[in-house]
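Only one protein chain is missing from this complex, and each of the others stays in its spot.
For clarity, chains are labelled A, B and C in written order, and residue numbers in each chain start from 1.
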Amino acid sequence: MVNRLGLALTFLALGTASGLADDLKVETPRVATLSPTMQRVYVADAALPHMVDGRIYLLDGADMSLKGMFEAGFAGMMLAAPDKHRLYVATTFYERLTRGKRSDVIQVFDDQSLKVVDEIPLPSRRAQALSYRSLFQSSSDGKLLLLQNATPATSVMAVDPSSKRQLEIASPGCYGIYPAMTRALRFATLCGDGTAGTITIAANLKSSERKTGAKVFDPDGDPLFIHAERDGDTYVFLSFKGKLVRMSVEGETAAVTETLDMAAGTSDWAPGGYQPFAVDAKAGVAYVLMHSGASNGSHKNPSAEIWAYDLRNKRLAARSPVTGLTSLTLAASDPTTLFAINLVDSKIVRLGIDSQTRGIKPTGEIKLGETAALIEAPR
Amino acid sequence: MVNRLGLALTFLALGTASGLADDLKVETPRVATLSPTMQRVYVADAALPHMVDGRIYLLDGADMSLKGMFEAGFAGMMLAAPDKHRLYVATTFYERLTRGKRSDVIQVFDDQSLKVVDEIPLPSRRAQALSYRSLFQSSSDGKLLLLQNATPATSVMAVDPSSKRQLEIASPGCYGIYPAMTRALRFATLCGDGTAGTITIAANLKSSERKTGAKVFDPDGDPLFIHAERDGDTYVFLSFKGKLVRMSVEGETAAVTETLDMAAGTSDWAPGGYQPFAVDAKAGVAYVLMHSGASNGSHKNPSAEIWAYDLRNKRLAARSPVTGLTSLTLAASDPTTLFAINLVDSKIVRLGIDSQTRGIKPTGEIKLGETAALIEAPR
Amino acid sequence: MSEIKFTKLLEAFDRVAETAARRSAQTIGRRSALSAIGKLLVGGAILPVLPFDRSGSARADTAHGAGEADCEYWRYCALDGFLCSCCGGSISACPPGTEPSKVTWVGTCHNPQDGKDYLISYNDCCGKTTCGRCLCNGNVGERPGYRMGIHNDINWCMANTQSMYHCTVSVIVGVAEGK
Partner (left out) sequence: MSEIKFTKLLEAFDRVAETAARRSAQTIGRRSALSAIGKLLVGGAILPVLPFDRSGSARADTAHGAGEADCEYWRYCALDGFLCSCCGGSISACPPGTEPSKVTWVGTCHNPQDGKDYLISYNDCCGKTTCGRCLCNGNVGERPGYRMGIHNDINWCMANTQSMYHCTVSVIVGVAEGK
């Protein structure tokens, strides 16, 4: 009793010794809300030194401030669906943090409250990989989620987020998901033999068909990065040696429609990074993270320059010295703004593009992230 | 089929192109084992920037190398039981990493395999606090685990790790657990009114009795750190202002038997840190982390010096300039070796004591830890 | 809000006391204690009047000019944790998706602008994984857990249903009268 009373007396002493000044405005903690119109930038950080605790940062691109975060768990992958006000995060939980029963799920976050509003259970086959855009996609009509599996044998999980119904689609030896723009139930994938598979899912989500065409790239001599950018109803891919490869995945088999050798005559330079380029489809310009001293194994090296390549006039428009970048994306709402991950200095950078010269300069940054790999500015 | 075959062909090409040299020793990965006689040092790191993923490092004190680690989860606390070859870790798990059903448990690790061999479920009331030795103890006969609760109302959980039977013992306004050395079912606790409570647990683990004696410290004027060191059948406590307070907790109420003013005449100096001192009971010397410029709020400041205080001759034996330390412990197996946490430079340090002069010098270190707080070298 | 916090804290104390009374043979004078605490509700109703150290009024070191994302800002004199100002919230707002802690610890910090000492409630923001930015460690007036209401080495989200710690805000809940 004495102890209890002792504590109570301490309370009491304070109660009499303190009071409110007449003009004091007593505060109560509130919860911040997000502007519905802010320039959203999402950054997926695998946080490798504490891999169970990956996170996705939400930035306001206008002032490069951190506005909130989403839990990404162990090797989580993100997919923003701004039209639905959702952020999907495919991840893995264990019953005892790092041990015990494994649960793979897609967590559905509301993109205003930043809270989990739904969860879609998955079989434990999803690729526990670094977040690349092409590993977690949605069909072009937004109705299906398409997620890469690897056990290490590869397949793709097609998931209807409304009904939670799922179809596993075998794609042995292939990786990456590239939804067709005009056929909502079709996507392509890159395969280890240099072909692309084209998968068409049945509307009832009960079966799928796959066709494979001719070789579309040389996985030995000049492999393609698995990041790809949309340009109209084609995809632009990028090769390790700097070739921009335009591919149509709309038909029954994928076909290369154009190849541009961006780095021709500059043999020492090559693209590098985890998300090494972005395309402004309207202006027809590709922005590519380039490094010099290119060699076997340098394909994830950080940038020494950003090259702006004019896809229409097929010429290099500008080279801008911006170092340390490993991932790059174009703001959906503003074709003169890029956002990038600087893995070397652990920061997120905003870049401004001169729409005349295509020269690029940093215009803002925030110190953030440990091992961030994917950056998106979807609206 | 083509893709599958494509993959297979790649296998095949490799199969024929590679082979074993005659003299090649092909390796297979094995699992390292621990020397049963190594000088074990345990470091509890709350890893605050990724608080769900706290860890306990196991070092070999002989060469300050990392030998392995234990998961500590969210705000985990450790207790080593070298005689049983166990490390107990009280922690919290959530069903979805940071959300969902909360499970508080004591994880029982084997200290050779570093694997979890048992788990003791707890009510969700344990103190989710930084790991201090006095918050997780065992009774002096090693049969009961004693764990601090806080909701924030405080109580102590007495747990029999064999039967997993438990008793919750209310201790409102009190904090810290100091087991009596000669009475296995008794422990003391420090209370906010300056008294100490003495709790005696019934042998059947079904009830407890508490007595409170006279004031043993001044929580307003000169509070005690909750870290305490054993010296024979007494505890040595340390006050914010540098008094060493010897307390007996063996009787029905706790009693101060000696107070030594270590910092007398050096008003600018005070102890600081999370585990601010260690006592060599055999030699009768206290080693204390001291900083100058002491002021209100500096009681967790890192060391500028280590002071060696001779408890028998009641005099300061030596002052050694060792900076940046916030936690200190004496090696159980070697009274001339201290281990310490340097929070400023994120490293763990070994220190040698000159047994004549009591001067102290660093003798080894490892870059390790983010927000480590507790260090133990129990054998 | 302040009332709510205070009530919750009392409820928490009572809950454990009840549990303990049921389980152990010890006798706690619940009526007396509640009676003593009850006086507080008369004395300082709308403050979350937790125990704190009167001698511990703060003097922030270099508070003049420090911004809300600097550990040196005056209100942070006893804050141990990540500043919500760096995490999508502000000095008094939790980031989106989190909720303020139901119980708090209280510091007394000196505002160099008006020369007054203020009582600051350090609410943790709860329910999201730790923010990890702007770690500060102020300890003016801080005490070990036997003075729980002014202790900061513990997760103050502990009484929330979702008890994961994200970051800490610093809200003014009173002014400390001159010494």
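Note that a residue touches a chain if its C-beta (ideal position, glycine included) is under 8 Å from a C-beta of that chain, and two chains touch if they have at least 3 such contacts.
All figures in this text were calculated on a predicted structure; none of them were measured in a lab.
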Task: Contacts of the hidden chain among displayed chains - done: A, B
Open item on the list: In the whole complex, not just what's shown, which of A:Ile56, A:Ile106 or A:Leu224 touches the removed chain?
Closed with: A:Leu224
- [ ] Write down which of B:Val43, B:Leu58, B:Met247 or B:Met262 is the residue touching the left-out chain.
- [x] B:Leu58
Open item on the list: By the contact criterion defined above, which parts of chain B meet the unshown chain? Give residue numbers in ascending order.
Closed with: 1, 4-5, 7-21, 24-34, 53, 55, 58, 65-71, 112-115, 368
Task: Sites on chain A contacted by the missing partner chain, in the whole complex - done: 48-52, 74-75, 92, 94, 97-99, 102, 125, 127-130, 132, 148-155, 167-170, 172-176, 189-192, 199, 202, 207-210, 219-221, 223-226, 274, 296-300, 371
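In the analysis below, only the chains that are shown with their structure count from here on.
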- [ ] Taking each chain's centre as the mean of its C-alpha atoms, give the chain farthest from chain C.
- [x] A
Task: Intercentroid distance (Cα basis), chain C paired with chain B, Å - done: 26
- [ ] Pull out every residue in chain C that's touching 2 or more other chains.
- [x] 17, 28, 33, 51, 54, 128-130, 147
TODO: Enumerate the residues of chain A that touch no fewer than two other chains.
DONE: 4, 7, 9-10, 53, 71
